[in-house]
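One chain of protein is taken out of this complex; the other chains stay put.
Chain IDs A, B and C follow the sequence of writing; residue 1 opens each chain.
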Amino acid sequence: MPHTLLDDLCHELALANRILYDQQIVDGLGHVSVRHPDDPSLFLLSCNRAPGLVRPQDIVCYRLDGSSVDAHASRPYLERFIHAELYRSRPDVMSVVHSHSMSVIPFACTDSPLRPIFHMAGFLGEGVARFEIRDAGGNTDMLISSSYLGQALARSLGSNNCVLMRGHGSTVVGTSLQQAVYRAIYAEANAKLQLAAQGLGEPMFLNLEEAKLSSNMNDGQIARSWALWIQRLGDISLEE
Amino acid sequence: MPHTLLDDLCHELALANRILYDQQIVDGLGHVSVRHPDDPSLFLLSCNRAPGLVRPQDIVCYRLDGSSVDAHASRPYLERFIHAELYRSRPDVMSVVHSHSMSVIPFACTDSPLRPIFHMAGFLGEGVARFEIRDAGGNTDMLISSSYLGQALARSLGSNNCVLMRGHGSTVVGTSLQQAVYRAIYAEANAKLQLAAQGLGEPMFLNLEEAKLSSNMNDGQIARSWALWIQRLGDISLEE
Amino acid sequence: MPHTLLDDLCHELALANRILYDQQIVDGLGHVSVRHPDDPSLFLLSCNRAPGLVRPQDIVCYRLDGSSVDAHASRPYLERFIHAELYRSRPDVMSVVHSHSMSVIPFACTDSPLRPIFHMAGFLGEGVARFEIRDAGGNTDMLISSSYLGQALARSLGSNNCVLMRGHGSTVVGTSLQQAVYRAIYAEANAKLQLAAQGLGEPMFLNLEEAKLSSNMNDGQIARSWALWIQRLGDISLEE
Partner (left out) sequence: MPHTLLDDLCHELALANRILYDQQIVDGLGHVSVRHPDDPSLFLLSCNRAPGLVRPQDIVCYRLDGSSVDAHASRPYLERFIHAELYRSRPDVMSVVHSHSMSVIPFACTDSPLRPIFHMAGFLGEGVARFEIRDAGGNTDMLISSSYLGQALARSLGSNNCVLMRGHGSTVVGTSLQQAVYRAIYAEANAKLQLAAQGLGEPMFLNLEEAKLSSNMNDGQIARSWALWIQRLGDISLEE
């Protein structure tokens, strides 16, 4: 079977899973997906497996209703509807990361707003959305386990890049896999800085224009960090 | 000698010890046990050894009075009575983890309640018990070093899954070894999140129904994390 | 081609990059430079590469206008003007480290002053400068991406050893490469201590004379730490 561009993308998505684990954005839970390059009504996501263990052969192609194209695919993540509905509602989004990263959750569970405290997180400048699952589903197990809840999450996200999920975690979106991974890592870094700074006094945040200019500038520098993140992983292609 | 199911359980218990060390729930101290699968009046626990060094051959079978079935067993932990008395008072409990995990202790030593701040710790929703050793034993070395003190701890735990021990640490119970390990890890994660969130404002916690639904859901997902935790350890069967 | 003293300096500068990454002062971003030993109007700095990956062959020689001596040099860092303008304005400075180290930024983004809380950071005693990029450039992408902004930063630094950059990070200078690396590491340590101490009460800081005496004393002890930092890296000369 000839090696295809899709094979390359599955390999890169497996690397993205490993990076998010290595950078401590995900533990045994959390997931990252990428929209199918040829068909915007499909997306690629690992089967139900810890991100730190995902291999290219674990990647499954899903439809926007959460069903897998291959009827014999391995057991899926319960929350694949996060990805499905964000791809449906946001044609500009090419990649989605959902995590329980530890510094962001305190902002999801209190009224304290998450705002860009340094240039690396300029992408937060447009605003960080909040999602209260009780508004859509009443008392639940907190998971986005249906198209219905995924749509509610998508409405909360709106045109933002990041949504805080009360009692749960957060989700970021990007126009590329590398950008979404970058945003998950620096949303966490920004939250960590903000937690410390708010203990000292009132932080001065980036204003809207600074945030936008920083965000555009950072997009041209992601490759530098990506090369580092990849190098830390060693050769994952050797795993069976 | 043929390989038995009990051998498998001793191996899994050794892995549980290593996981708790690798995940920074225990240091040189702390312990995890499992009830004997064939005789509910017995339980398996390592001899007096740091959890990060426990091997299958270190596992000892104890009676509920804290004595070892094998009269020639190695020196025991002073606090095996925690395990013995929780198994005696709680027939539903199949596994117990006692630790000094660092984010939980601040809740054990202040009046601030530990409550479920995210779905991963839904098992805390039924309530977190508190144990004051002075009430049972006056001034002590703080250890649960007798059946008498173990019984007092069991009374404090009641029907909860987690008990905070003032000036000491905490203990969680589960209906399986994997569940108890999971609960020790996520009690710590929840405490870490709560410490940060309470610095920002008043957190909104899961309500009782959310906590229960989350806890049930999580029980179906533990295998995913367990596979990751195991993979990090390498092959411990090679150690002598 | 004979091995030269400049080759040795490029090797040491590559090690300095790796040390700053290993000590968690820089991540994929940040940079360290050293003035050219033979020509004070030149300085050595890596091309656009994550510090944790820098090799001796990545070092480029720049002029104080930010242009590279070798017209065919690899893509430069956008912020080489930090280094250029600090070398221009401060003849005593032989090395510069710019970073986003995580404990320092909260001081850069609030009014809380960074002051020497222990002897290891006596070099902060003369005062820590602040830089507000809006004063010089209005709304920007926050980077020091021109000689003009570099000159504004140099004016803010004045005769100090450390400047806090709002919404961005910090920069330290030294009279040698080893001293600048030391200062970046212990500015971060001091900030981490101060964040914790200010939660407890009002810290007592070193006074001016204590800070000066400590700083002079420490300069005679850097070699001990440097040997440790190097040893942790292994042999980087083997990388291609």
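By our rule, contacts are C-beta pairs under 8 Å (C-beta built on N, C-alpha and C of every residue); 3 or more make two chains touch, one makes a residue touch a chain.
Since this is a predicted model, take the numbers as computed values, not measurements.
Asks: So which shown chains sit in contact with the chain we cannot see?
Replies: B, C
Asks: Given that one chain is not shown, which residue among B:Leu6, B:Met102, B:Met204 or B:Ile236 touches it?
Replies: The one listed residue touching the chain not shown is B:Met102.
Asks: Return the single residue from C:Ala73, C:Ala197 or C:Ile236 that touches the missing chain.
Replies: The one listed residue touching the chain not shown is C:Ala197.
Asks: Tell me where the left-out chain touches chain C, residue by residue.
Replies: Those residues of chain C that touch the unshown chain are 116-120, 122, 189, 192-193, 196-197, 199-207, 209-210, 213-214, 216-217, 221, 224-229, 231.
Asks: Quickly run down the residues of chain B that touch the omitted chain.
Replies: 27-29, 48-50, 52-53, 78, 100, 102-103, 105-107, 109-112, 139-143, 166-169, 195, 198-199
The criterion applied here is as follows: only the chains that are shown with their structure count from here on.
Asks: Could you grab the centroid distance between chain A and chain B? Build each centroid from C-alpha atoms only and quote it in angstrom.
Replies: Distance between chain centres: 32 Å.
Asks: Centroid from C-alpha atoms only, then distance chain B to chain C, rounded to Å. What do you get?
Replies: It comes to 46 Å between the two C-alpha centres.
Asks: I need the residues of chain A touching at least two other chains; which ones are they?
Replies: 199, in rising order.
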